[in-house]
Structures are given as structure tokens and as C-alpha cells.
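Heads up, one of the protein chains got dropped from this complex, but the rest are sitting where they should.
A, B and C label the chains in the order they appear, each numbered from 1.
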Amino acid sequence: MDLAQIQSKLELFTSERDWDQFHSVRNLALALVGEVGELAELFQWIDDSKVSAFLDEGGRDRLGEEIADVLFYLVRLADKAGVDLDHAVSEKLASNAVKYPVDKSRGVNTKYTDL
Amino acid sequence: MDLAQIQSKLELFTSERDWDQFHSVRNLALALVGEVGELAELFQWIDDSKVSAFLDEGGRDRLGEEIADVLFYLVRLADKAGVDLDHAVSEKLASNAVKYPVDKSRGVNTKYTDL
Amino acid sequence: MDLAQIQSKLELFTSERDWDQFHSVRNLALALVGEVGELAELFQWIDDSKVSAFLDEGGRDRLGEEIADVLFYLVRLADKAGVDLDHAVSEKLASNAVKYPVDKSRGVNTKYTDL
Partner (left out) sequence: MDLAQIQSKLELFTSERDWDQFHSVRNLALALVGEVGELAELFQWIDDSKVSAFLDEGGRDRLGEEIADVLFYLVRLADKAGVDLDHAVSEKLASNAVKYPVDKSRGVNTKYTDL
């Protein structure tokens, strides 16, 4: 699905409910944090070795819901803050490629904090 | 931009650097939290009344970078956890529409925690 | 209340319930994130101008609960990771005093990210 498509669906959803008044930038940032907290909670008692079983036993669907929630607030935040999502994504992909040259980054996880 | 397109770009980026070994589900969840922390930090000393000026004076670009970082880990997380992003997004949009009927949700922010 | 006192109360609470097995360092870090998400959620639709009223109308008690939850996981995390909390607090207070000299930091919020 296209990010612009999600954005316009959420715009419609929000305006139909007159919720735009609540969607200030800092409100959306805090709401995003709340949803990321719910996503993190899914894995709080699932050791690395148990993640796979957890996902197969219903966890994958719950994770999908939390990921969607995070994505929605992220898209709304971009929208309300006037961030061009496609542009931001393209720019970051390009800058990451420069920041982490293939030959120097291979198999090394100590230096990077971004993808 | 399409989510599937971002996903495949990140897959390529990751495999070229042999970083797939680091991208376990819980690792990506923690990395996502780290990026959301950076996004939140942008607004930590910017009162609601100053957000607009902040965005216009360089904040919008920095926010775009943080949003992209969050999005990348979110997409990677979905990928590595076997979550079908398009499906998850469609399902959540549909369930939100049921959960928050237009007539009962108009202008009311006390009951909902999702978009 | 003393941090060491809270720590020993939580140790007892945990051991009585045989929960120590769940309290690995990464589990506690993710649980901490979950609680911080709940704290953030409290303020997600409360504009700066409405925070005071929110706190007076029941929000203060709810915030107190979330702060306690965050604190508990933070203390447990220190405990399980072998971090000496008193030492860490003293060290950070001292290093912050060096990092932010009074004369250069007065009224300036652009440079610091710590207290």
C-alpha cells in the first residue's frame, strides 16, 4: 500500500470524526510513543528464543495491529507537521547508503544506529 | 511510496551489509524504541506554541529524518516477523472504523486511544 | 523513600511470586518502555494549556501510578543488571554539574539533552 494512500485515508477518517482538533504535532508524538509502548509490551516477557513460537501462536496478528497503530500515528504526524513522507524516505535511504558504505559496514553493528 | 517497495529496498540494503544477523524481532523492537526516543527529543523543549516556528526553522527536515528512521525499523520489524503490512494496515483501518462510529465519535477524544 | 528500600521490596515481591525468571535485562527494558508508553498516553490529548486542569481532575493520581510503574521497572532493571543505583545517581549528578556549568547554561536549552 502506498504511504500517500494511507495518509489520505487517515485524513478522511479524522475529519469525519472531527478529530483534527486533537492532532497537534506534540499530541501525535505522544500518541506515537503510547503505541510503541504497546508494541514493546508484546515482547516484554518473550525471550529471544520464544519469539518465533509467540508469533505463530497469535502474536503475529497482535503485532500487525500494533505496527499498524504506530504507522498510522507516524503518517498523521508527518501529515500535520508538513513533512513530505516520500521525500523524507528517499533522502534517508540515500544518506544511509552514504553513511554506511557496503565495504566498511559488512557484518559490523558497532558503529551504526540507523538501518 | 509503496510500503512493499520500502521493504524490498531495506532488505537489499541490509543483505548487502550482512546485517540480517542483527535484525532479530526483539532487536528491531528495541531499535524502533530508540528512534522514537530521538523523535520525541526533537519536541522536548518546544512548547505547543513554538512547534510551528521550530518546524519552519529546520525542524521539519530533522523530523523527516526521524520519521523515516522510525518507519524503516517498523517496516523491517514487520518483514522479519512475517507480518503482512498491507494486510495489517487494511485490517486496522477497517476495525477502527467499526470501533469508532462516526456519529458517536464526533469531536470526542476521551474514549479512543487509536486513530 | 530510599531507592535501596524500594529495590528490596521489589526483590521480595518478585521472589514471592517466582517472577525472577521473567526479569531478564532485556525483558525489563521492554517492560519499562511499555510503562513509559502508558505515561505518555496520559498526556496525548492534553494540550499544554490543559495539563494543569487534567492533573487536578484525577490526572495527578493516574500519573502517580504510571510514574511508580516506570520507577519499579527502572529499579528492577538496575538490580538485575548489577547497576549500583546510588552510585549511578551520584556520578550522573556530578557529571551533569561539570557538563552544564551554571554561568554558561543559564536559561539556555539548546545545548543540553540531560537535566
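Heads up, the rule we're going with is that a residue touches a chain if its C-beta (ideal position, glycine included) is under 8 Å from a C-beta of that chain, and two chains touch if they have at least 3 such contacts.
Treat the numbers as computed from the prediction; the structure is a model and nothing was measured.
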| item | value |
| --- | --- |
| Hidden-chain contact residue, picked from the options B:3, B:33, B:55 or B:88 | B:33 |
| Hidden partner interface residues of subunit B, rising order | 22, 24, 26-27, 30-31, 33-38, 40-41, 43-45, 47-48 |
| Absent-chain interface as seen on subunit C, which is shown | 1-4, 6, 9-10, 13-14, 16-19, 21-22, 24-26, 29-36, 39-40, 43, 46, 48, 51, 55, 60, 63-65, 67-74, 76-78, 81-93, 95-97, 100, 102, 105-109, 113-115 |
| Subunit A, residues in touch with the chain not shown (by the definition above) | 26, 29-30, 33, 41, 45, 47-49, 109, 113 |
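Here, only the chains that are shown with their structure count from here on.
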| item | value |
| --- | --- |
| Separation of subunit A from subunit B, taking each centre as the mean of its C-alpha atoms, in whole Å | 2 |
| Where subunit B touches two or more other chains at once, by residue number | 26, 29-30, 33, 48, 109, 113 |
